[in-house]
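Here the complex is missing a single protein chain, while all its other protein chains stay put.
After this line comes subunit A, so read on.
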């Protein structure tokens, strides 16, 4: 799919005559270049997984962070322009604590996602009086997953600020490959371990490099404990062996 280049793609917040915001659409393309990431929701909790694209054998794999903890009960993974993801995650972390400060309770996943999405279209030219804004859209999609009083939930956000709830979703360069595997094999009543194995299977099938315990990241939040837990390389290795 290739849009016709017209003069209306210069201004960041200029509508084209057909009613399109080209910059936002181009931002959506940035996500298709990103490394794969996915999230799966089952009754027992949520699983998040991401591919670490290791460009050199000399780099430290653990310095590439793919899964971000937002609060003890919410985490997210991202695909696209990763520095933008860090800005959004930082905002989400602050707002989560703000909620806790004012209401004395953990924020629910949907409310937190809405807060992240509120930033998406807040770009453009900022005048000297108001706070400085982003000059362009964020070039990243997030999968925000967590457990709250509404149970385990996963939301996808994108540069348009749309939030959609999913049972299982993959994003990034291989999102279509991941979605087709999930469509076949996903069931809501899978155990958490089955969901983790499914996540590893998805990554194994779409990654160019051979999967091993340092080029993927895996984390879970269980319904029972509502606590973010990152899987160690040993745990990831045993899952890879079973798949």
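Heads up, the rule we're going with is that contacts are C-beta pairs under 8 Å (C-beta built on N, C-alpha and C of every residue); 3 or more make two chains touch, one makes a residue touch a chain; residues count from 1.
Convention: contacts and distances are computed from a predicted model.
*Asks:* What is the protein name, per UniProt, of the chain that does not appear here: "AP-1 complex subunit gamma", "Trafficking protein particle complex subunit 2", "Proteasome subunit beta" or "Cell cycle control protein"?
*Replies:* Cross-referencing UniProt, the chain left out corresponds to "Proteasome subunit beta".
*Asks:* Consider the whole complex, including the chain that is not shown, and state which of A:36, A:108 or A:157 touches that chain.
*Replies:* A:108
*Asks:* For the chain that got dropped from the picture, name the residues of subunit A it touches.
*Replies:* On the subunit A side, contact with the omitted chain comes from 101-105, 108, 110-111, 114, 149-150.
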